[in-house]
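Questions regarding the structure given below will be posed in turn.
Note that one protein chain is taken out, while the other chains of the complex remain in position.
Presenting subunit A:
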């Protein structure tokens, strides 16, 4: 399936390559560079490129292109999903998936790639299994290894590989047994010029960090499970239990993982926690324009809206901006024409405002469209959909675990058209 993998950085250097079947010349990447050039933006590089003898499927993560070489028909999503899994694994192992991290750990990277694919077909992709096979790097271990000359390869078969629960390794032991669940909801919305909602929906995930000894069997129930309209599960969740009782019953993997992701049924009206008042105008035949944006809280159930950041992609004709903000700080990057306003916390008593003038290139025509505002925010201790975890029960083990649930609401793709 997957023949080779090339890692390409932003400046177009191939800094790592790996072949599973036979060596494919680096020159195959030329087709990729060609496509990259044609697309003005990295975002616009087509994920699937056809070349005379091969097909290139690529993903873009953390300023690195993962370019895989395919020779025969294969579902493209299969490859894309796998490449993302590779990037996730790097992230998991090295804390970040950057060029330097990969170069620093090049041995582990090759070991991982070798285990993850066998002859082009995925072999072990579960992080729990991989961690048993190949120990993640720590400072102590690398010191010991360099002295003793031993490697960080495991020498037993990961227990998970054979059992019905490949995601969990056996013999887990902790002194403090803890289970944390983060219910994170993101509001995707498009607000139109007049402030009315064109489209809004809530997407949520439950990320868990489970540090429990032995083989715990957990069941998590919600106060209002019917809110969840469409759910995708980690393989550990027993689907039948969910279907019949709307209870999440599972033997968890060890460590951090995403338990479920869900969408809240679109019939429920989404409460939009902030509102924006804006006047952005460019004068005809003039080199200046006005910019005035005020942001305020709305329907946030008594919680404060924090970490508000407004990003605006200004039209190409904008030269510079002279603004004053009543709260927070702003930066304008004249090269990429992006205005970023870091607002911080919104206090209803004094609404944050940013206003001033926009300088346009002389001679350029008045921009056709006002830029749209992208807003980020965070509300702690609130799941905007109203989802609530009811209880967490543990079976199969004797000890009493410490349990914690945290709710966060964030802005997802939150856009205000002006």
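Keep this in mind: a residue touches a chain if its C-beta (ideal position, glycine included) is under 8 Å from a C-beta of that chain, and two chains touch if they have at least 3 such contacts; residues count from 1.
The rule is simple: contacts and distances are computed from a predicted model.
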| item | value |
| --- | --- |
| From "AP-3 complex subunit beta", "C1GALT1 specific chaperone 1", "Translation initiation factor eIF2B subunit delta" or "AP complex subunit sigma", the hidden chain's UniProt protein name | "AP-3 complex subunit beta" |
| Of A:253, A:297 or A:315, the one touching the omitted chain in the full complex | A:315 |
| Residue of A:372, A:385 or A:409 touching the missing chain in the full complex | A:372 |
| Hidden-chain contact residue, picked from the options A:9, A:71, A:325 or A:357 | A:71 |
| Which residue of A:208, A:249 or A:409 touches the chain not shown here | A:249 |
| Of A:63, A:84 or A:103, the residue in touch with the unshown chain | A:84 |
| Missing-partner contacts on subunit A, residue numbers | 1, 19-23, 41, 43-44, 46-48, 50, 55, 58-61, 70-78, 80-82, 84, 114, 118-119, 121-123, 125, 155-157, 161-162, 164, 166, 188, 190, 192, 198-199, 201, 203, 221, 223-226, 229-235, 238-241, 243-245, 249, 258, 261, 263, 266, 313, 315-316, 365-369, 371-372, 374, 390, 413, 415, 417 |
